[in-house]
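Note that one protein chain is taken out, while the other chains of the complex remain in position.
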Amino acid sequence: MATIQLKQVEKRFGEAYAVKPLDLTISDGEFIVLLGPSGCGKTTTLRMISGLETVTAGQILLDDKNVTWLHPSARDIAFVFQFYALYPHMSVRDNIAFPLKAQGETKELIDERLKLVVDLLRIGHLLNKRPGGLSGGDKQRVALARALVRRPAAFLMDEPLGALDADLRESMRAEIRELQLRLKATTVYVTHDQIEAMAMGDRIVVMSAAVVQQADTPTQVYYNPANLFVAKFIGSPGMNLVQGNYAEGIVRLPGDNQYPLPPGWQNSITRGENVILGFRPESAHVSPEGMLQGQVYATHMHGSYTMLHLNMEGDNVVHVRADRSQRYPIGANIRFDVDAQMARFFNPQNETALRQHQEQSRMTNDGLAVSNSQSSVSHSQSYE
Amino acid sequence: MTDSLSPILNLPCLIPSLMSNVTLSNITKKVRTVTALDDVSFHIKDGEFFVLLGQTGAGKTTTLRVIAGLEKQDAGNVAFDDEPVNALTPADRDVAFVFQQYSLYPTMSVYDNLAFPLRSPVHRIPETDIKRKIEQVTEILRISHLLDRKTARLSGGEMQRVSIGRAIVRDPRVFLMDEPLSNLDAKLRESLRVELKHLQKTLGKTILYVTHDQIEALTMADRIAVLNKGQIVQEGTADDIYDRPATTFVAQLVGSPRINLFQAHRENGSLVITGSDVRVVTTHALPEAFLLGVRPEDVRLAADGQFPAEVVLAEPLGVETVLHLKSGNQTLIALVPGMSDAKIGDVVKFSIANDKLHFFDTNRKRIQTT
Partner (left out) sequence: MASFAETGPRRPVVESIRVDKVSPGARTTGAVRAMVVVIVALIMLIPIFVMLATAFKSRPDVSASPPKVFFQPTLEGFLYLFTDRAIIAPGRMAEFQAKADAGAMGFLERLAFDTGQEITGPSAYVGRLTNSLIVAGVSTALSVLLGTLAGYAFSRFNMPGKDDLLFFILSTRMLPAVVVTIPLFLMYRQMGLYDTHLGLILLYTVFNLSFAVWLMKGFFDEIPREYEEAALVDGYSRIQTFLKIVLPQSVSGIAATTVFCLIFAWNEYAFALMMTSERARTAPPSIPSMLGRGGIEWSAIAAGSLLFLIPVVIITFALRKYLLRGVTFGAIRQ
């Protein structure tokens, strides 16, 4: 398997950027997810890595070898498409063997490799069938087998689960991730489904409007979003964002709600400044003595929990994860607390996250503090 | 937002609004040689949000089309307010249909799309009334700025808002919705779900909503009917369906991730998940061999847990994390709140919530244990 480096890679159509200059290093065996809404440039990026799309400027390195201008077939990578792209006139066996036959491999080698991938994906019983008769999940397994059999340097997957129904998507998600971990395969995976990205990725590259918004681990992207876009895009529902005003150690929120500024933020926010408070639904807890309150607008039963939609005032609806055994009638006033550790603040003008100054109170579980403290410098400068 | 909905309540009634109880009795429908609907009966009360839940091909859409009159049943009755409507054409049944996709006329503007049902020869409404009505509805749905656009230039969410708007302007007896949100992305689906539910509650309209998405069913429905292979398997509230599934099919259909289902047997007053270390003391009267269902959120990780297991896969979803745990030869799915710090390869301890177990007999039917 291989490392992939993108250096200042960009794609333009005339004046319009599909992808603005982008730097990304994908290490050996890493599962990278390119995530974003449709039209954000994620698929274009993937297609540039594969060579199906040429770059307008920049370089693509595969294991330190410049492949920027190589034909897709010469790059030693495998592409898995959303619509499987299986050849309908060939049996499953011939479909899987096709890339090897194209390379002129011997029959013994083909049989051996075929057996390996077929066992790996447990599709032995399908070998003599035509793709047309297979279920969506089996089609995607066959497509994966065809990608695997070549033993490429890297896998590129373009929404491979997009055409499957929800239930199957869930189980295939685990299947692909397990397979990737077992093979230690460098993988670039494109999706618009943030759940998929969170569940599968070692790192998530969040893109929007042709620009990378944040590239980090799922935990960081989820709890420490770099800006409002990421905060809203990641999570279902997204991060709760409430506009407020800071003064005297207290953030005043709509509906006469007051939230004491948690320790560590005093230096990041100045008096009289508008800020946006952000918190995740599970970082809030319903409690009779809660500091904040809202009116129940809707309740959503989710099986394992109930999601409360609380209206603080105007159109400020926040989501709070609550115990399913309780009843919350529509229109009732509910008090709740937000975990001080998990509260985040954003600058409403430039929509970026504010950073705490005392780094010791940060929750991090890998070596990300470095990059965060770097960015906190540049962000805090604009506030002082 | 609650306030913005009030205008529609005092709209001049262009079409007399009726009560809308819908009753299906013993509907059977064959498509060629396949039985699409097999003796389907249910009753939707006036003002109810009723969801038909089932997989592709279960017969959900066929049921909807029979109610709309787009298809004829082979046997059985459809009645609105106890009056049979079997002989009426779709135009005369006064129902509104919201389709999954493709229902906005691509050659017309948004305004003309919304006006289309009102201009129908059945209603004969003056153009000024049409205009007024459309203005009110578009305000509620926040699509006023789109009125002059061609529908091809709308985003998915806008399209579906217009489709819903086109249903609302008519003020029909019943709304029939065929997976209206399934072509939208997750974020939009979530927000339209809330809007739709809120709209229905404020307007007090009767909605029959078809979906294959169990989350949609659980979150929106007053009552749910689960359809499988043309038959109603269970009918009840979301709590009934989730906490007391009638069959393993229903148990597996609702809940994400899926319920853990194991072969289990009795052994000296305990029940044992075959092929694993899991052993739970039980007082229930159970047969020798049976199926045990455990919801993933009822598998609880704790330092003092009863059983050890290895983490095979961790899927952080944000609000919760899915852990795949290996115990003996069996893999259990556990759901823990928030972002778990459990890593692949970790050995953890877990227990199972004794009071939340589901038992099914060998015919995959629920064993009552109360």
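General remarks:
The first chain written gets the first letter, and so on, giving A and B; residue counts start at 1 in each chain.
Just so it is clear, a residue touches a chain if its C-beta (ideal position, glycine included) is under 8 Å from a C-beta of that chain, and two chains touch if they have at least 3 such contacts.
These figures come from a predicted structure and were not determined experimentally.
When the whole complex is considered, the residue among B:59, B:117, B:157 or B:316 that touches the unshown chain is B:117.
Considering the whole complex, the residue from B:53, B:68, B:210 or B:309 that touches the absent chain is B:68.
The residue touching the chain not shown here, chosen from A:78, A:134, A:199 or A:226, is A:226. Checked against the hidden chain, the listed residues B:26, B:86, B:107 or B:354 yield one contact partner: B:107.
Contact between subunit B and the unshown chain involves residues 65, 68-70, 89-91, 93, 95-97, 99-103, 105-107, 116-117, 120-123, 166, 170.
In this section, only the chains that are shown with their structure count from here on.
One inter-chain figure worth recording: subunit A and subunit B are separated by 27 Å, centre to centre, where each centre is the mean of the chain's CA atoms. Residues of subunit A touching subunit B in their complex: 37-38, 165-167, 170, 173-174, 177-178, 181, 192-195, 198-200, 218-219, 222-223, 232-238, 280-282, 297-298, 300-305, 307, 309, 311, 315, 321, 330, 365. Those residues of subunit B whose C-beta lies close enough to touch subunit A in the complex are 1-2, 55-56, 185-187, 190, 193-194, 197-198, 201, 212-213, 215, 218-219, 238-239, 242, 254-258, 295-297, 312-313, 315-320, 322, 324, 335, 337-339, 341, 344.
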